[in-house]
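What follows is a structure written as structure tokens; I'll ask about it next.
All protein chains of the complex are present and in place, except for one that has been dropped.
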Amino acid sequence: MTDNLSGIFPPLTTPFTDDELALDMLLRNLRKYERRELSGYVLFGSNGESAFLTREEKLQIVTTVREQTKKLLITGTGLDSIKDTISLTNNAAEKGANYALVITPSFFKSEMKHLTFLNYYSKVAESVMIPVIIYNVPKFTNVNIEPETIIKLAEHPNIIGLKDSTENPARISEIVSHVPKSFKVIVGTASVLYPGLSSGAVGGILALANIAPDECLQIYNLFVENKFTEALELQNKMIPVNRAVTAKFGVAGLKAAMDLRGYSGGNPRLPLEPLSEAQLIELKMILKKASLIE
Amino acid sequence: MTDNLSGIFPPLTTPFTDDELALDMLLRNLRKYERRELSGYVLFGSNGESAFLTREEKLQIVTTVREQTKKLLITGTGLDSIKDTISLTNNAAEKGANYALVITPSFFKSEMKHLTFLNYYSKVAESVMIPVIIYNVPKFTNVNIEPETIIKLAEHPNIIGLKDSTENPARISEIVSHVPKSFKVIVGTASVLYPGLSSGAVGGILALANIAPDECLQIYNLFVENKFTEALELQNKMIPVNRAVTAKFGVAGLKAAMDLRGYSGGNPRLPLEPLSEAQLIELKMILKKASLIE
Amino acid sequence: MTDNLSGIFPPLTTPFTDDELALDMLLRNLRKYERRELSGYVLFGSNGESAFLTREEKLQIVTTVREQTKKLLITGTGLDSIKDTISLTNNAAEKGANYALVITPSFFKSEMKHLTFLNYYSKVAESVMIPVIIYNVPKFTNVNIEPETIIKLAEHPNIIGLKDSTENPARISEIVSHVPKSFKVIVGTASVLYPGLSSGAVGGILALANIAPDECLQIYNLFVENKFTEALELQNKMIPVNRAVTAKFGVAGLKAAMDLRGYSGGNPRLPLEPLSEAQLIELKMILKKASLIE
Partner (left out) sequence: MTDNLSGIFPPLTTPFTDDELALDMLLRNLRKYERRELSGYVLFGSNGESAFLTREEKLQIVTTVREQTKKLLITGTGLDSIKDTISLTNNAAEKGANYALVITPSFFKSEMKHLTFLNYYSKVAESVMIPVIIYNVPKFTNVNIEPETIIKLAEHPNIIGLKDSTENPARISEIVSHVPKSFKVIVGTASVLYPGLSSGAVGGILALANIAPDECLQIYNLFVENKFTEALELQNKMIPVNRAVTAKFGVAGLKAAMDLRGYSGGNPRLPLEPLSEAQLIELKMILKKASLIE
């Protein structure tokens, strides 16, 4: 197992059969990903439908995946409740998780600012057995954690990184220029992988990597080899696909695209709806245009 | 115990000592409320800091309060996960809860619309042992459930009401005019108690009732007695206080006001911060101006 | 001419032929409205497509309408530029306008707060020849003017009222309880006409009054006669229609509904699009359900 928090990590989707966890499908996907140079996996991130999973289901997923891979496992264990976050994180660590991806608390939106974020992350970080990665995703939380707050939190020995799911690389370069080298910034969406890497990020946790892991790895590798023009070209080709499996069609779109690409996607969990026929046709056209299906 | 879902319900705050549940303080408050003509209580609603409580703490609260009162207990048991919502609701029911107040799911904001809400509430309602009250509170969830969706859900025999925490009474009158009499609409903030009642609501779940239960009851009673001008006057007097303990100073302000009014407020739980000295002084002036303290 | 700023005012739509001002159509509509007990008219308000009209066109409209009616004319003369607002207001006054409806400035959204609003409205009010009505419409401006700011501005002798186009009557009752009787609050949308009047408003400037003036007048009159239940019932019947001609289908929907009701609506001006066939069918169904067409 490498300890290097860089490169490409797919945030694994969670497959269901009849609305119940389908771990066999998850493992089928995992075996395909294991053949690639992926750096590890995120379990029950946003696109893993974490919001719809019980604590027991989450721990089952860590256990199952841990048995099948030696790669890094990052688990989405953040909840508004500090107590719940700590206990879930420690339970996940016992089952083999390497890092905790901790989403910003967000219920009391107008109260979520510098001091409350310091309170929250300091308390969590000092109480858990594995290192904490801050997770900023305003499109789901409607709160935003400012660079200056991240820079302050980066001083904590057990807070070792940030997944930033805005599309704003100015945040990345500002943060990177103020934190120690050991603090890693990872972009949270493939649309800004290239400018994110240009601005100091060291990797990506990318929904797109569930359906196009090779292309995501290639953008990353081209960047590392200073082949900037090729990196940008490939990223641009992927932008419409990335939009389709995130903003446009959401988790249902991501899972449908997995099915089309030979992975086990299946339906999202209730209350989400699968794609309509019309949406599925549009999705196929987008994948086709990007040469991801024939 | 009355079964009538009308009148005034305080959503009880949850007191903490050293950041741990302080049930003795909760009971001290409860004894004071029990002397009033309140219709019941909401346990772990938004202002009960539900977001920061573990499942075990929530169930402890129901058990403790149920032992001390025969009034209606409405419990905030809604979570994004349908499974968790069902099991928490049924556990709360076993401990004596009468109704489940189920907040709209909200994580995947852009997916939360007519059909997904129907999926969610139908599944929950058919799987729980107590009646469901839909809870719409866009200021915390950033999603809004439309009148037409509520009207459709009101057909379900186990969905019996709505707590609406917008300040828009047009929603209330539109809903009330399209649902059976047995479906009850309750306003979620004291600033619109009077226009809400005028528009067809039958009661209020009001943070303000934690600190000014008599005034809330009086507005309600004046309205019932057709003393509209007096009702409106008293409500107007309370609007600045209500703003102070909700939008302006949040839960910290509500708890500080409880302390000032002789209840056991205490600090909010981490990561929230208590009021600053300057905020406390402003709060005192607001309460004084409304004759709630001397 | 009455000077009493109360009752129902339609904000007249502006008809176009081949995208040019069609004053003959405007007068045709006006003649129909003149037979009703409307209190006056708003010229080039939001729904009058003020944003798309040149200064010359606006002044033409005042001149033309003034010649045909003795009723109150309220003109939408607010712009971000104080200089332009003053000169347009004074020009409109010379052509016969009685009041200036001055929308909150909004370009620098984050700067629009208490002090800047005081600067703006004080400067305008002291420089124009007719009284100023503040116009708050966050759905178009994305800024909101707080009750405390309005209460302060109400002290100015030439600021005599507020059109509030939020749907929140708590704002109305709070304002009304703190300003002199001579300061009038008028609701800006029919969905809250009844609770607005209940909360202290004295009238409505209502897009709906362009297509259903009699129903708007009836709600108002029922309220004045203390026939609250009937007032509420009629308002509820109108809510879906009001939504159709405002939030749902916008100006294009309002104009299409005018055509269906025998007024001269026509197309909105470029860049707006007229309704599609499907939208038109839906609109017809909504009007039919409310018995506004057969």
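Chains here go by letter, A, B and C, matching the order in which they are written, and residues are numbered from 1 within each.
One rule holds for everything that comes next: contacts are C-beta pairs under 8 Å (C-beta built on N, C-alpha and C of every residue); 3 or more make two chains touch, one makes a residue touch a chain.
On a predicted model such as this, the values are computed, not experimentally measured, just so you know.
**Student:** Let's see if you follow the contact definition: name the visible chains touching the chain that is missing.
**Tutor:** It touches the following shown chains in the full complex: A, C.
**Student:** From the listed residues A:15, A:76, A:131 or A:195, report the one that touches the chain absent from this view.
**Tutor:** A:195
**Student:** Taking the full complex into account, find the residue in C:7, C:40, C:105 or C:131 that is in contact with the omitted chain.
**Tutor:** Hidden-chain contact among the options goes to C:105.
**Student:** Just checking the interface: what residues of subunit C touch the absent partner chain?
**Tutor:** Contact residues on subunit C toward the absent chain are 46, 51-54, 80-84, 87, 105, 107-111, 115-117, 119-120, 123, 139-140, 142, 247, 250-252, 269-273.
**Student:** Of the residues in subunit A, which ones touch the absent chain?
**Tutor:** 167-170, 173-174, 176-177, 191-192, 194-195, 198-200, 228, 232-233, 235-236, 239-240
Here is the rule we use: only the chains that are shown with their structure count from here on.
**Student:** Among the chain pairs here, which one is joined by the most contacts?
**Tutor:** Ranked by C-beta contact count, first place goes to A-B.
**Student:** What whole-number Å value describes the gap between the mean CA coordinates of subunit B and subunit C?
**Tutor:** A distance of 35 Å separates the two centres.
**Student:** Whole-Å distance, subunit A centre to subunit C centre, using C-alpha means?
**Tutor:** Their C-alpha centroids are separated by 48 Å.
**Student:** Quick one: which residues in subunit C touch 2 or more of the other chains?
**Tutor:** Answer for subunit C, listing residues that touch two or more other chains: there are none.
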